[in-house]
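Submitted below is the structure of interest, expressed as structure tokens.
Missing here: one protein chain of the complex. Every other protein chain is in place.
Here the chain labels run A and B in written order, and each chain numbers its own residues starting at 1.
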Amino acid sequence: MAVEQTLTLLVLDLVGCFVFAISGGLMAVRKELDIFGVIVLACVTGLGGGFLRDMAIGATPVAALSDWRYLVVPMAAGLLAFYFHPALGRLGPMINVFDALGLGLFVIAGAVKALDFGLSPLAAAVMGLATGVGGGVIRDVLAGQVPIILRRSVFYAIPAFAGAAIVAFGLFLTLPQPLVMAAAFAVCAGWRLLAMWQHWEAPLPRGSASV
Amino acid sequence: MAVEQTLTLLVLDLVGCFVFAISGGLMAVRKELDIFGVIVLACVTGLGGGFLRDMAIGATPVAALSDWRYLVVPMAAGLLAFYFHPALGRLGPMINVFDALGLGLFVIAGAVKALDFGLSPLAAAVMGLATGVGGGVIRDVLAGQVPIILRRSVFYAIPAFAGAAIVAFGLFLTLPQPLVMAAAFAVCAGWRLLAMWQHWEAPLPRGSASV
Partner (left out) sequence: MAVEQTLTLLVLDLVGCFVFAISGGLMAVRKELDIFGVIVLACVTGLGGGFLRDMAIGATPVAALSDWRYLVVPMAAGLLAFYFHPALGRLGPMINVFDALGLGLFVIAGAVKALDFGLSPLAAAVMGLATGVGGGVIRDVLAGQVPIILRRSVFYAIPAFAGAAIVAFGLFLTLPQPLVMAAAFAVCAGWRLLAMWQHWEAPLPRGSASV
């Protein structure tokens, strides 16, 4: 099983991990956890999606354990969230914005790595989605909330799956890699930010099964 | 490590995945999630147990990622649950009936695959149990409920473990495969359906540690 972890993949993974860990750390601050709790929730949020992906495709030991940068980056993000959260102003919107950026980066990294491991484009798209939403799902479950992916799929799961599918099928069809990745990021993160901006305070309709 | 995934195993896995995904989709409908949330919860419920099993025994990439049918089947089940749930009448009982059928199929498939990977009969029985209850546990945790396996073990965990043990020890003793599987399914799904039918509204006794 060939592992060709390109530099692009590494950088995407680390940046995505950082912004996701920030979102986990800010959630922990909002829940009034102490400094170590903030770091732990930051790390779990930043690394959870990649852990799930690597365990599922058999890329063990998982990447986060093979490279010290995957451990240091989310720890640093947790410290930043703990000490500088007052400067970030209102925490709720910030968590969601960081979450959107991390989502875009993670679905790309997840789909690329799954293709590298020989998965089909459909399976790679699903792994991209899992990489993108895994950390947030674990964050929400640990914080005692129903995961955002289940509550706000127009904001979250559909953009994530769209971005992952663009990468998986685009690279499978050997379209130009930078173009494919840029399109995927724009669709995933852009869609989500736009949806959040437009429907910021939109309540979920009660008594209806569709948004 | 020899993987001999028989056709029987594949069919059991796919049918179990379908009915489990239906149960997850109906739970999502009852929680008023939108269409994508329904599909995601259907997939997680249908694939979660097999994911856990394959990651634990080292069958990676996990089966659900190696065969597109494992991805398409639960997606279709989620769509069915979303569009046709009104025809299913009261949702609560339906979720439980589908759950019982999926449980019976999954414990068999899980125990068979674990034996194929060289695990002992006891370990294979435990993996059968994990395959059967894993998806439902993840479904309940994501939906914000204490897992049914912990609340209703006479309805759930004991029949599942009994079915898994029948398969694991029956095949280990080289008893006839169709007979062993039929007995396991009858015990697991039948026991559970019977228990549900008889004690449908039975409240859990308070102030007591035993049922």
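Just so it is clear, contacts are C-beta pairs under 8 Å (C-beta built on N, C-alpha and C of every residue); 3 or more make two chains touch, one makes a residue touch a chain.
Fair warning: this is a prediction, and the values are worked out from it, not measured in the lab.
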item	value
Of B:A81, B:L119 or B:A164, the residue in touch with the unshown chain	B:L119
Listed residues B:V15, B:V141 or B:A183, member touching the removed chain	B:V141
Residues of chain B (touch criterion as defined above) contacting the omitted chain	55-58, 60, 114, 117-120, 122-123, 126-127, 137, 141, 145-147, 149-151, 153-154, 157-158, 161, 204, 206-211
Those residues of chain A which, in the complete complex, touch the missing chain	28-29, 31-38, 40-41, 51, 54-55, 58, 60-62, 64-66, 68, 71, 82, 85, 141-144
